[in-house]
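Complex shown without one protein chain; remaining protein chains in place.
Going in written order, the chains are labelled A, B, C, D and E, and every chain counts its residues from 1.
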Amino acid sequence: MLDKQHDKTKHLLVMNEKVKEFREYREKMNKRLMEADNLVLKRLFNLDTNTYMDGALPTKTKEMLGLVASMVLRCDDCIKYHLEQCFKENITTAEMYEIFAVANIVGGTIVIPHTRRAAEYWDALQEPA
Amino acid sequence: MLDKQHDKTKHLLVMNEKVKEFREYREKMNKRLMEADNLVLKRLFNLDTNTYMDGALPTKTKEMLGLVASMVLRCDDCIKYHLEQCFKENITTAEMYEIFAVANIVGGTIVIPHTRRAAEYWDALQEPA
Amino acid sequence: MLDKQHDKTKHLLVMNEKVKEFREYREKMNKRLMEADNLVLKRLFNLDTNTYMDGALPTKTKEMLGLVASMVLRCDDCIKYHLEQCFKENITTAEMYEIFAVANIVGGTIVIPHTRRAAEYWDALQEPA
Amino acid sequence: MLDKQHDKTKHLLVMNEKVKEFREYREKMNKRLMEADNLVLKRLFNLDTNTYMDGALPTKTKEMLGLVASMVLRCDDCIKYHLEQCFKENITTAEMYEIFAVANIVGGTIVIPHTRRAAEYWDALQEPA
Amino acid sequence: MLDKQHDKTKHLLVMNEKVKEFREYREKMNKRLMEADNLVLKRLFNLDTNTYMDGALPTKTKEMLGLVASMVLRCDDCIKYHLEQCFKENITTAEMYEIFAVANIVGGTIVIPHTRRAAEYWDALQEPA
Partner (left out) sequence: MLDKQHDKTKHLLVMNEKVKEFREYREKMNKRLMEADNLVLKRLFNLDTNTYMDGALPTKTKEMLGLVASMVLRCDDCIKYHLEQCFKENITTAEMYEIFAVANIVGGTIVIPHTRRAAEYWDALQEPA
């Protein structure tokens, strides 16, 4: 039993490491992209942020929309980003799996491998930092 | 002015015709697909219906998810179908355009032509039958 | 009952018209593309033909592969072309619907509208010319 | 011979009609989208225009980039739009077919049906208005 | 020569490790997805299994269809899974490369990187466990 406990702790650290790694690489490279000072890219990044702000639809709904769109387009990094935003918006795991269900029905079984990784990342986000 | 009125009425009829045409073809061919009695297709159709039922998330949210997924995957007929469901769920035009915005930001300008057709169909749905 | 008979005949003609139209436009524009004398395009067209020739796998299997690939990539004209080839290879309707099933499971419900049109075209091909 | 001449003229009119139709529908619906006054969509449209302006790369090159991107993503209306821009930039037919070649090699034979329609539209643009 | 032998053995172990890793992660996360008890996902997984069962078409053909569909949609994990199923169905390497050929012709050169990884995994499957 101790071993299992140990395994669990190790797993937890590995998982949180994944969250950390994703965030750091994303931040580092976004900074690099901004430094290049391409006006179109800069404005697109800015517009991307605005898209998910509260409006006729609340941020929570928009983040769900962003997530499902990322899932059917099968972009793992986009999925991770929107999972983080959904986590901040207090989306429950039951709600999350219903988003997964829509993505898999609309996009088909090719979405499954991305759902596996999404589920793993979602679990990682629930863990204490 | 009378001419403009006339034009408007004609346009309205043409639009509603589009809604009718879409529904009839969809119904006819779905019936054809079911007649073929392929178990996998039948169960997938059934599962598709279940996906959008009230659960942890309400049907309204799920239909928005289905719509945005259809938009970024650029499937005009899927878009029309989910527009109809969104219309039944009393989604407002302001909300609809925020869904359009998410789809266009995530999926890029190649989503614009589908957004044009979606906007036209959405307007058609608002018109008296 | 006579009316229904009449409707059926009319539908049949409309259907066969679709087959004819597709073939004519395809032939006309392929000819136009070849006239442009672009070496890469010409060789790609040639290679495309070779791909489906009997080899370790028979043409029949390869045409099924070409069809399912066209379905999940949702290219209606490619689907029509491979449906014609499958028809020539004496693929049965039961087999065809199992190909449809694989395409819809792998590619998701966004493949359904293309399956509707595929089913319609498949039926048209069965009809006397 | 006279008949052929006649056929040719009729074809020419049909073709130019296609160009006209595309432009009118596009303009009408873009206007409709703008009227909805969604800030994200408005700014995206604006950004889209800026993207193709002369910069480190000239407009001509950027329009070729936009076209090839539209072709591999298989968006017929986006293709038409960029064909028009390429036409304005005096791209030759030989150059155009090399763009087609890249699109078909990168994107595969599923790009062929879109290339057929692109070739037809390109020919239509060459004709006297 | 001994070194080369050694290199070969090491490579073999690394390869088999890849097969093992893929299977373990897939199994672990599928279990996680099932635990979430989302009815739609559970039924979709079940339906996925049924899709490839002997019917009008034999499992062997259907697995080839599933593979080519996964290749043109460029989902590496789906490709690996179907490669394993094809291996179980005694598909030969010559047949496999003809499937690769169809996928690359239909889907274009963007399928090549996935074909590289598919070829590597296919070779790994041939090796003694």
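As a convention for this text, a residue touches a chain if its C-beta (ideal position, glycine included) is under 8 Å from a C-beta of that chain, and two chains touch if they have at least 3 such contacts.
The structure presented is a predicted model; accordingly, all values stated were derived computationally and were not measured.
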- Message: Using the touch definition given at the top, which of the shown chains does the missing chain touch?
- Response: A, B, C, D, E
- Task: Identify the residue among D:Asp48, D:Asp76, D:Glu89 or D:Glu120 that touches the chain left out of the display.
- Result: D:Asp48
- Item | Hidden partner chain, touching residue among A:Met15, A:Ala56, A:Cys78 or A:Leu125 | A:Cys78
- What residue numbers in chain C mark contact with the hidden partner chain? 39-40, 43-44, 47, 50-51
- In the full complex, which residues of chain A touch the absent chain? 25-26, 29-30, 32-33, 36, 38, 40-41, 44-45, 48, 69-70, 73, 75-78
- Message: If the hidden chain were put back, which residues of chain E would touch it?
- Response: 74, 93, 97-98, 100-101, 104-105, 109-110, 112-113, 115-117, 119-120, 123
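Basically, only the chains that are shown with their structure count from here on.
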- Task: Using mean Cα positions as chain centres, tell me which chain lies farthest from chain A.
- Result: C
- Message: Counting C-beta pairs in contact, which chain pair has more, A-B or A-E?
- Response: A-B
- Looking at D-E, B-E or B-C, which pair matches B-D on over half of its contact pairs by residue number? B-C
- Message: What's the rotation angle, in degrees and to the nearest 5, for a C-alpha fit of chain B onto chain C?
- Response: 120
- For the pair chain C and chain E, the C-alpha centroid-to-centroid distance in angstrom is 27
- Query: What is the distance, in whole Å, between the centres of chain A and chain D, each centre taken as the mean of its C-alpha atoms?
  - Reply: 36
- By residue number and range, which residues of chain D touch two or more other chains? 40, 44, 104-105, 109-110
